[in-house]
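Excluded from the complex is one protein chain; the other protein chains are retained at their positions.
Chains: A and B, in written order; residue numbering restarts at 1 for each.
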Amino acid sequence: MAKNKVILYAVVLTISFLAPFVFPTFGTQLATLWLMIIVAMTWDMTGGQMGYNSLGNIFFYGTGMYVAAVISIGMVYNVGDYTNAAGGGIFEFTDQQYFTGLVLGIIGAGLFCSITALIIGYITFGLRGPYFAIGTLGVAIAGGELVSNWDWVGGGQGIALPVYPGDLDEGKVFFYFLFAVTGIVLFIFLKWFYRTRFGAAINAIRDDEEKADAMGIHTLRYKLITWAIAAFFVGVAGGISGFQLIHFEPLETAYQTINLGIFMVVCVLLGGKGTLWGPIVGAILFHLFKEVTWNYFLGWQWVALGALIIVTVVYFQDGVLGWLMHKRPEWFGIRVENKSSGDAR
Amino acid sequence: MDQILSNISLLFEFPVVNLKIVIDGLMIGALFALAAYGLALVWGVMNVKNLAQGDFVIAGGYVSWWLVQQGVPPLLGVPAAFIVMWGIGWVAYKLVISRVIERDLFTSLLATFGLAIMMAQIMNLMFGSDTQSVDLGYKTLYFFDELIDVPIAKLIGVLMAATLAAGVIIFMKSSRMGQAIRATAQDARAARVLGIDTEKVYAFTFSLNAAICGAAGAIIVMVWLIQPFYGITHSIRAFVIVTAAGLGNLPGVIAAGLGIGALEQYGAHIFGIGYQQAIAVLLLLLVLIIRLFQQLRNRQVLK
Partner (left out) sequence: MSRIIEVEGVSKSYGGVVANKDVSITVERGGITGLIGPNGSGKTTLFNSIVGYHPIDQGSIKFEGNEISKLPVQKIARLGLLRTFQQTRIYGAMNCVENMLISLPHRKMSLLDALKTNTKEDYDHADHLLEFVGLYEKRLLKSGDLSFGQQKLLEFAMALMNEPTCLLLDEPTAGINPTLINGLIDRLRRANSEFGITLFVIEHNMRVIMNMAETIYCLAHGELLAQGTPDQIQNDQSVIDAYLGAH
């Protein structure tokens, strides 16, 4: 079993490493796949493992984009002047300025989002179930609307970041690996995180928060920390996306409530809520479906997407892994009451 | 910032401007209250929190708008939207809602969110993304040296909203179906034991909700603007109102609806029209926070 696992991880890592070189034309799509995996895994931290279904995690994606942009531009120029000129004109970045801005911008985006999550979460985690979902959706929409009215960061026109200094294909591989490394770090982190006492405690919050309260678990603290970690990774992913896309605007790209904001939920449901691999499987399936079918819908793709959400939610909510768990519980080490397990020691 | 301050000082220099804002707010708030009443109905009877509420409103608006383009008199658009949206609501119930009623609340929320995305996109493909409105061609009444203008169209809109609300209330109080709906809302299992076909009640309630929203939308298109993606804001307004008023509190829903309308108009006046969506959403967060603290005092959470 352990040997199989080592082989599995080796294969996955090798594929991840080779993919951009084997399929150079799909560089951007592959990077987007990693983005989906990251946001799906972070959504599952609260939605699947802790039982808090957020519809507003996209808030951290958009905020991460803007924070990264403001940091990397602000280190060199006045942000207001820069956005006033709408990216045109005299604003040049040296290679060193670009990469310092990129590193600090992405890390800053993650940290800023973590802190924001602590502040917002202090209020929203008093809400349960549907109120939490609607409240967080409200936060995401409010974020987009406020930013699109904020001229300092470019208002509704959005903001343009400096362009990757190397050649175009090299840039694609660079951003692919930024996403891939973030995703792998996140995976390793979660694999450890879910096995700690902390991980068990957030499962307890999901299954019966009142009981967890009654047992003296620091529910609010654990919820805040979990969300802050999720927000950190979403913010980082947003920051990377900002540099990758170069130009973005608030409502359709950054705070894209009905695109990526809902995709991440669908990915998790499709793959299987509350499992380590579910979000990854779901993100791959969803991304494949989207990329393969997108062009055949002739403008109706968004309608098809709405339909896919409904079908997933209504008919296939346990996801692939949930379905497997039901069919093959022994693969997951779950015991069912029968004679042989009754007297197991 | 200067703009905001001067907008505020305008309110004090010309107190009559306040009156205009309040009147505008109350007139639009009456329509918000209609959609919110529908939401409270569905929420209370079948415990479905419908995020497609606003898209029903917009769809009703487009039904009326399309008919007017075909040469139908605008005022007939309201009953037409009521009927068409009844049908759409019924279809939505049979295809989606009926399968999520017994499930957890997030399921219904997400399923209706998917429905909302689908409806908005279909309307976008069918009618384009421009804002639309219907001009009734009535005069406008002026008061206070023309500082206050009240278009007759808006008055008619409010009147129709009030008539519709009164009709629904009388229906709920006195008809057999209305009684069955109220019984189901109190205890679905007991209602089933007593021989009420709750499946029928649910389908009827959801269709009625869609129809109310549709009629509200048909009025909104006469007095305001619609656009395929305005739905989510209307949904959020409905949530704000119901959360503020609580379920099964009809006077509360009306009061909250009017209040939200007025507050939004004030916000739009002070911060500019670009903040309209943001204001609706921030009101939601505000209401949630207030309710949260009320519950906290009872050693409870908001669920």
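Going forward, a contact is a pair of C-beta atoms (placed from the backbone, for glycine too) under 8 Å apart; a residue touches a chain by one contact, two chains touch by 3 or more.
It should be emphasised that the depicted structure is a prediction, and the values quoted were computed from it without experimental measurement.
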### Message
Considering all chains of the complex, which shown ones does the missing chain contact?
### Response
A, B
### Query
With respect to the chain omitted from the figure, which of A:A117, A:I217 or A:L324 is a touching residue?
A:I217
### Message
Touch as defined at the start, partner being the missing chain; which of A:D81, A:D208, A:E252 or A:E291 qualifies?
### Response
A:D208
### Task
Please pick, from A:T14, A:N78, A:T94 or A:T196, the residue that touches the omitted chain in the full complex.
A:T196
### Query
Taking the full complex into account, what residues of chain A touch the chain not shown?
195-198, 200-201, 203-204, 207-208, 210-222, 225, 334-337, 341-344
### Query
Given the full complex, what residues of chain B touch the hidden partner chain?
296-300
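The definition used in the following text is that only the chains that are shown with their structure count from here on.
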### Task
Would you kindly tell me how far, in whole Å, the mean C-alpha position of chain B lies from that of chain A?
33
### Task
Quick one: which bits of chain A touch chain B in the complex? Just the residue numbers, please.
53, 55, 123, 126-131, 133-135, 137-139, 141-142, 145-146, 148-149, 257-258, 262, 265, 269, 299-300, 302-303, 305-310, 313-315, 317
### For the chain B and chain A complex, residues of the former touching the latter
49, 51, 96, 99-100, 103-107, 109-111, 113-119, 121-122, 124-125, 232, 236, 239, 243, 272, 274-275, 277-278, 281-282, 284-285, 288-289, 292, 295-296, 301-303
